[in-house]
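Removed: one protein chain of the complex. Kept in place: all other protein chains.
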Amino acid sequence: MKNSLHHIISASQFKKSDVFRYIANARRFRTESAESSVSTRFQGKTVVNMFYEPSTRTNCSFQAAAHKLGCNVISLTEAASSSKKGESLEDTIRTLGCYAEAIVLRHPERGAAHRAAKASRIPIINAGDGNGEHPTQALLDVYTIYEELAAFGLNIDSPLTEITVCFVGDLKNSRTVHSLVYLLGLLANVRFIFLSPKSLEIPQMLADIQIANGHQVLINTMSLDEALPLCDVLYMTRIQKERFATEFEYETVMANRRDYSIDGERMERAKQQMIVMHPLPRLDEIAEEVDKDPRAAYFRQVENGLYMRMAILEQLLEIHASIYVDNPMHANSSSSLSGEQHNT
Amino acid sequence: MKNSLHHIISASQFKKSDVFRYIANARRFRTESAESSVSTRFQGKTVVNMFYEPSTRTNCSFQAAAHKLGCNVISLTEAASSSKKGESLEDTIRTLGCYAEAIVLRHPERGAAHRAAKASRIPIINAGDGNGEHPTQALLDVYTIYEELAAFGLNIDSPLTEITVCFVGDLKNSRTVHSLVYLLGLLANVRFIFLSPKSLEIPQMLADIQIANGHQVLINTMSLDEALPLCDVLYMTRIQKERFATEFEYETVMANRRDYSIDGERMERAKQQMIVMHPLPRLDEIAEEVDKDPRAAYFRQVENGLYMRMAILEQLLEIHASIYVDNPMHANSSSSLSGEQHNT
Partner (left out) sequence: MKNSLHHIISASQFKKSDVFRYIANARRFRTESAESSVSTRFQGKTVVNMFYEPSTRTNCSFQAAAHKLGCNVISLTEAASSSKKGESLEDTIRTLGCYAEAIVLRHPERGAAHRAAKASRIPIINAGDGNGEHPTQALLDVYTIYEELAAFGLNIDSPLTEITVCFVGDLKNSRTVHSLVYLLGLLANVRFIFLSPKSLEIPQMLADIQIANGHQVLINTMSLDEALPLCDVLYMTRIQKERFATEFEYETVMANRRDYSIDGERMERAKQQMIVMHPLPRLDEIAEEVDKDPRAAYFRQVENGLYMRMAILEQLLEIHASIYVDNPMHANSSSSLSGEQHNT
């Protein structure tokens, strides 16, 4: 049971109680940060950020989070690593496990984090694996929804609360959306509204899970203008050109991009007590003029990422220490290299 | 008034008293460094180095300076960041402001640092914006001139001191020269000698400002051989191929590159009490044999960069702390995202 938390691979590994424990810890770090308290608790521990794809937010927030816990950080990109020489992901992970206490991994292939976890003797945190999952983004998104809706008197930890969350854009390929939809379904009574071009619809399996769990799911049954007055949370995403097989398909979708974008005028249709979120980076799906609207929560969402990632790292480093401190020579047992004991 | 120091964007934002305060602080750090004293004063603070162009000196010296103040550093390049996904500079800056206490920015576009400062809620330090400015290089250059000429009995903080400074090379595109000429004009009575190929002359506006301030300005009125015996400071620069529209123009200039270069023999024409400076990297405009000449100050100039950048970071982090500590939740006020309160 405990083992299932050695790695952070998928939103589906969390129970409701796990999520609220992370939220409580993230809130504690926010308070401590406001008091400028400095931690040396994990001094001498090392976190490796191994990013095979570019990233600003996820990479920097994990680095900042590790620093604020007192850890050292080693930051690697594919270009600077031995993967250029044909080394397998597994061998790279086994190597990094000799120098560090946790690995934050972003990789272009779906399933890469799971493969890494199987090979690793230290905790792996999935920071995005292709069009698979992005569970730490989902946790920080849930934390943001929790904080922001609480300010409106909506408490998502109550079974009586009902909220409407509308996802807009590329719902097929967004790993962030996949992970978040799963987590939200655990926490509250949610009406999901999914709005996307036909070719970028939410995977049917994900929708079916939410329906089976008793949530209401509406896929492209209305326009964004019709959905806006209903939303407690509007979750925007970027439509990525590289996801399309042909230029023609992309152009077809983008011809209607206004249907999946917001600006100041459109925001007039939304409630006063609602929030707009976006995992960022954005292109033009949110006009810059919306930034000044108090309902624009996406930069507060960025800041919440720092505290949530501190909470995630804290828990993994504590579990890791409790397992390994008693057996410091574990590295020299060949069985530890198979990594099976960590397999979730 | 105080706000004008929240960011370091342009040499033109400094008054004479600002420059001498920075010099005094840099000298203090040099003394402390000699005593191997270690600071933990800004422990828990984070500085982000965001470099969209390559750099060895500026990047490393800011990293080393931040470390020596007890800060953590996150180092980003364009290739590893979300700018690859089409994110605007402003959104990247807003994001980094959620994780750090200061941003050091190098960018290929003139004006980028100013745009960044408008969007940022934390201090921006312009570490070079295209062919615009490089104000921290100018500060360390002035510090170097102050220290080195003081050893010859020339005190540039006295209104009675007159010095001759000769700039050589690409004076049109060198952001370092632009920032330094401005600062020097504030501090002492300077005779400026500008020597360059015709197509790379100092911008007329910069020369006019110095003339209006009562300084003597000589643009290509003599050869380098004629100028050398007059110089207290000889400031060499690199002629960069990429600045030329055609290969032919470049070749034409380089055919005469001996006119803008020095070697051991030519140095015999210079005074015994003078210094040679260069922002580096150099190509062949200073022969390696000159390195052993005690007048070659360019590697002492490099070291001075460390102490000056400590002085700059110290001041920004102190101002930042005094503003924000009392209002730690500033991030959640949407108005703070417009960044206008920081606009210089």
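By written order: A and B. Residues from 1 in each chain.
Here is the rule we go by: contacts are C-beta pairs under 8 Å (C-beta built on N, C-alpha and C of every residue); 3 or more make two chains touch, one makes a residue touch a chain.
Here the structure is a predicted model, which means the values were calculated and not measured.
Engineer: Decide which residue listed in B:Ser61, B:Thr95 or B:Ser196 touches the omitted chain of the complex.
Structural biologist: Residue touching the absent chain, from the options given: B:Ser61.
Engineer: Out of A:Asn25, A:Thr56, A:Thr92 or A:Thr237, point to the residue that touches the absent chain in the complete complex.
Structural biologist: Considering all chains, including the one not shown, the answer is A:Thr92.
Engineer: Of the residues A:Ile8, A:Ile23 or A:Ala100, I need the one that contacts the missing chain.
Structural biologist: Only one listed residue reaches the unshown chain, and that is A:Ala100.
Engineer: State which residues belonging to subunit B touch the missing partner chain.
Structural biologist: Subunit B touches the missing chain through residues 33-36, 38-39, 51, 54-57, 59-61, 63-64, 67-68, 75, 77, 79, 238, 240, 280-283, 288, 291-294, 296, 299-300, 302-303, 305-306.
Engineer: May I ask you to list the residues on subunit A that touch the chain which is not drawn?
Structural biologist: Where subunit A meets the chain not shown: residues 43-44, 46, 48, 72, 74-76, 79-87, 90-92, 94-96, 98-100, 321, 325, 328-329, 331-332, 334-335, 337-338.
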